[in-house]
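Here the complex is missing one protein chain, while the rest keep their positions.
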Amino acid sequence: MIRLNSHPSGRHFLQIPGPTNVPDRVLRAMDYPTIDHRGPEFQQLGKKVLADIRKVFQTAQPVVIYPASGTGAWEAALVNTLSPGDNVLMFETGHFASLWKRMADKLGLVSEFLGGDWRHGVDAAAIGARLAEDRNHTIKAVCVVHNETSTGVTSDIAAVRRAIDAANHPALLLVDTISSLGSVDYRHDEWGVDVTVSGSQKGLMLPPGISFNAVSAKAIAASAKSKLPKAFWGWDEIIEANKNGFWPYTPATNLLYGLSEACDMLFEEGLPNVFARHKRHAEATRAAVHGWGLEILCQNPAEYSPALTAVVMPEGHSADAFRKIVLENFNMSLGQGLSKVSGKIFRIGHLGDFNDLTLMGTLAGVEMGLALAKVPHQTGGVLAAMESLRAAAAQPALRAA
Amino acid sequence: MIRLNSHPSGRHFLQIPGPTNVPDRVLRAMDYPTIDHRGPEFQQLGKKVLADIRKVFQTAQPVVIYPASGTGAWEAALVNTLSPGDNVLMFETGHFASLWKRMADKLGLVSEFLGGDWRHGVDAAAIGARLAEDRNHTIKAVCVVHNETSTGVTSDIAAVRRAIDAANHPALLLVDTISSLGSVDYRHDEWGVDVTVSGSQKGLMLPPGISFNAVSAKAIAASAKSKLPKAFWGWDEIIEANKNGFWPYTPATNLLYGLSEACDMLFEEGLPNVFARHKRHAEATRAAVHGWGLEILCQNPAEYSPALTAVVMPEGHSADAFRKIVLENFNMSLGQGLSKVSGKIFRIGHLGDFNDLTLMGTLAGVEMGLALAKVPHQTGGVLAAMESLRAAAAQPALRAA
Amino acid sequence: MIRLNSHPSGRHFLQIPGPTNVPDRVLRAMDYPTIDHRGPEFQQLGKKVLADIRKVFQTAQPVVIYPASGTGAWEAALVNTLSPGDNVLMFETGHFASLWKRMADKLGLVSEFLGGDWRHGVDAAAIGARLAEDRNHTIKAVCVVHNETSTGVTSDIAAVRRAIDAANHPALLLVDTISSLGSVDYRHDEWGVDVTVSGSQKGLMLPPGISFNAVSAKAIAASAKSKLPKAFWGWDEIIEANKNGFWPYTPATNLLYGLSEACDMLFEEGLPNVFARHKRHAEATRAAVHGWGLEILCQNPAEYSPALTAVVMPEGHSADAFRKIVLENFNMSLGQGLSKVSGKIFRIGHLGDFNDLTLMGTLAGVEMGLALAKVPHQTGGVLAAMESLRAAAAQPALRAA
Partner (left out) sequence: MIRLNSHPSGRHFLQIPGPTNVPDRVLRAMDYPTIDHRGPEFQQLGKKVLADIRKVFQTAQPVVIYPASGTGAWEAALVNTLSPGDNVLMFETGHFASLWKRMADKLGLVSEFLGGDWRHGVDAAAIGARLAEDRNHTIKAVCVVHNETSTGVTSDIAAVRRAIDAANHPALLLVDTISSLGSVDYRHDEWGVDVTVSGSQKGLMLPPGISFNAVSAKAIAASAKSKLPKAFWGWDEIIEANKNGFWPYTPATNLLYGLSEACDMLFEEGLPNVFARHKRHAEATRAAVHGWGLEILCQNPAEYSPALTAVVMPEGHSADAFRKIVLENFNMSLGQGLSKVSGKIFRIGHLGDFNDLTLMGTLAGVEMGLALAKVPHQTGGVLAAMESLRAAAAQPALRAA
């Protein structure tokens, strides 16, 4: 047996922005013996999770569940809707938007990447302008990331939809919600998204291993004409088999047990309360960051992520050295800066199965780590966060959203 | 919470040929909180499972582990090595060979399917003959299934290798071991296989959700030139990241916990003992089938599968009606007949975490089910199986392989 | 970590007559973090299990739950109701009746032991006769074992009640149901029992660690006058605290989680179905024993235990040598002969979380073990058991009791 927590005592604080802390209820649900994926008990399970997950995406349309991690769902969204050489318009919100663009290129698409500074969300106006120029409709899809996990910036998807519509452009809208689904209000149908990509290991509070494509009728129509080769990712056979609660190949049964339980938990709390909770924790976290006198990577308050907060390290200090000190001394994993911001930022995940006191432990670990790492900062960010949480607690109406 | 076992009492007998019964040790290992997939504990885990899994494949070459189920690993084997329009030679051992062929076609390959009767293994001579004809080496890969899960027939992979070599043909050899790895002796290196495909949910005793490509140097060289689009399945970045124990994207962490434990169990028992155990249970199962006076689907005793036994239903009796009776009365899932043999056969899985008494419970359930379903048969197959197991127990040297 | 199953593969068959196989649902329920035993969640749990357990005892009177194993509940029954030097009348049904008698003596009571041959149940007439002689009512309690775990004999408790009443004797009736509660129909109220003793690890399908006293108003009245010293076992404070769902000292919280789940399972199946299932399995087991030509220890068919069957070894053969062979070869634990019948019998537990196929695996293990141990027997007991189970399956009305 591998030692999964090298610290001698106490629970690990997994405060990367995903995978997130898996609730005990979900772990226990996943721990049951695997059943026959072609039998009646499975069928009941399949129908339940397929109905549940639609509610989470706020959609009445099909959601395809893959026995694969989130990166696969990115690929699925592309290969089901597009053909070799198709143009796709993407927006550089950060590392994950860049990876998705790179994937599009690998798959034989021709991507156009609208540049961003990693500190703001998608510029819907820029997308609208570019589409307006595209008179011949050579752009077949617009791909954006709802919550950029590498920067802590949440984009306005409804605005992107409006921009596409204003340009009267037929491009499909593909959205990555891997780190927002189940944490941030997201409306697949209302916002007119064609394919929403997501994964299990963030707001859904599951281990990694299953991922999702919520699809529109327009996306399904596109898939009938799409020429990129596909087999494992093909929507058609899955959607067909799903009608009876089954899958065309072996699904990740035990993760579906977990999904069923996780959805139960989300619905028991109520999605609006879930979203309000994430906002409350994000606000308290920012209060702490401001208290420390540090800078938040996201520069537009309207785009602050409810799921994570990326913090800029003062010049001359390594975020990774700081993170190592925190891990070794306080048994907490914080998210690293990725590619362009490697070493320059650290990320605090405050999503998934989480509560006020766990957040306070998290923020105390950051504050103590800053001191140990001799990073210039002001003491007392933790007090500001407590003040924020306390104020929210005093107004239960706020808590309940 | 979905009810996973609708029977009121006792453990379900999951005797389909996979997913198999997951050992308590593996379930508990998977039940730990998810950890940071970029942290030092994960690195230790990654290195261990990558080393362990090589031993199971009997290879010193890389094994790629996907956070995806087995069907994905089929796709990975094809898209990493081949280019659009490439010819592949496949052999119809049964339903799964047919599905793999269908996938090849979907991905834009040109498959040639050597016909089989679903009652025999791969005809290595036929493959050799076809390759000998192929003077221009238009055939780029030979794809065969080691243990055809739909029929209970195991093919001689070394013979296929010899046939390719005798034809002096450069085609790659791709082998599906989804239902044999960890149950049947399989030697990736010794048999000169280029890509071995496998999955977690059979002999590895895990839930479905991770899958494998064991690759040869020749396969890796082919991947550098292959033109089928690939991103999620691309070997290059995974093999590179694996050098440090990591993955380029989020791996299925909790299933890797399980894999670590499952490998520990296989090595504690000793792979030769594991293989001997499966043979012993297969032999006892066949003794029962003969005792009932029923027919085994596999017609060549040299090709009897150690992992499952497919039984032919007497004319005029539905295998599915029989299976339903067994499930409802005895809380046991048996494998159904697939496509061509739908309703005509049933399959008894005797692989994975299993022992003599569980096998006897299984066979008693079949015998009682035959009677309840009024299927013509002779009583006492169970006695023959006991005799077989008892004889093996009396000769421990046989048990220990 | 200690290895809990030294066999390399497959689940252990725990076919001793308790502890029994713990269902996965119960194990998972017990695996939750411990909660505050003085908080509101605990209170909800406490009230639920106190209500549930009454239904299992078929009583409307208090049931005291101890954080202690079954032997403690024996002691509790005595020290709560009796005073030093009190006479108690006990009946020697077997080893456990003898141990309870020994305990009475150790505690300063004066026990009188009506002899038995370990092959029959309680002789209610003998008890009646003895009480009739006891004109001065020096006998304060009659103590009998409902299901003697050492012999597989179930006694008629209602008959004992009638005998006491016929003698017009005020003695309390104390009954041990450790191996019958939840497996055999038992009616605390209807049968006029004053204290029913039980434990968690048999029909309740829990690990050992909690135990029970169901009490009558007469028993409670006796406890007010009883002079044996008591503190931990004292009913008064527990019953008082239980009114609010709490305990006067720390209860075995996680076992109570399991109790809650186990009661849910019993009620979902329905107690009459649970009892019918145990009878069905007992009958099939006896069919096998007769098939082997072996002798059942219990000589009165009306007293055959639904929970276990004790089998007499042919003269000159050691039951323990046989059991060792079964354990080593077939990964099954059978019950040993205790004290007077040590080495002379073995016991097959068929209670708790169990089903037809697990029983068949169990009986096949016995039949193969008999052969390996060269114990004279006829082959085919297993066939007789299958015939018995098959016949029951063909008459669902019988199954559903």
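As written, the chains take the letters A, B and C, and residue 1 is the first residue of each chain.
Rule of thumb we're sticking to: a residue touches a chain if its C-beta (ideal position, glycine included) is under 8 Å from a C-beta of that chain, and two chains touch if they have at least 3 such contacts.
Treat the numbers as computed from the prediction; the structure is a model and nothing was measured.
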Touch criterion as defined above, residue of C:260, C:285, C:309 or C:355 at the omitted chain: C:260
Hidden partner chain, touching residue among C:234, C:270 or C:343: C:234
Per the touch definition above, residue among C:50, C:64, C:90 or C:107 touching the missing chain: C:107
Chain C residues touching the omitted chain (full complex): 1-6, 11-12, 14, 16, 18-22, 27-41, 44-45, 48, 66-72, 74-75, 79, 84, 102-103, 106-108, 199, 201, 207-210, 228-232, 234, 249-255, 257, 260-261, 264, 327, 333, 336
Absent-chain interface as seen on chain B, which is shown: 1, 24, 28, 31-33
Chain not shown, touching residues in chain A: 7-11, 13, 21, 23-24, 31, 265, 268-269, 273-274, 277, 329-332, 353-362, 364-365, 367-368, 371-372, 379-380, 382-383, 386, 389-390, 393-394
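Note that only the chains that are shown with their structure count from here on.
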Copies chain B and chain C - rotation angle from C-alpha fit, nearest 5 degrees: 180
Between chain C and chain B, distance of the C-alpha-averaged centres to the nearest whole Å: 44
Sites on chain C at which at least two other chains make contact: 24
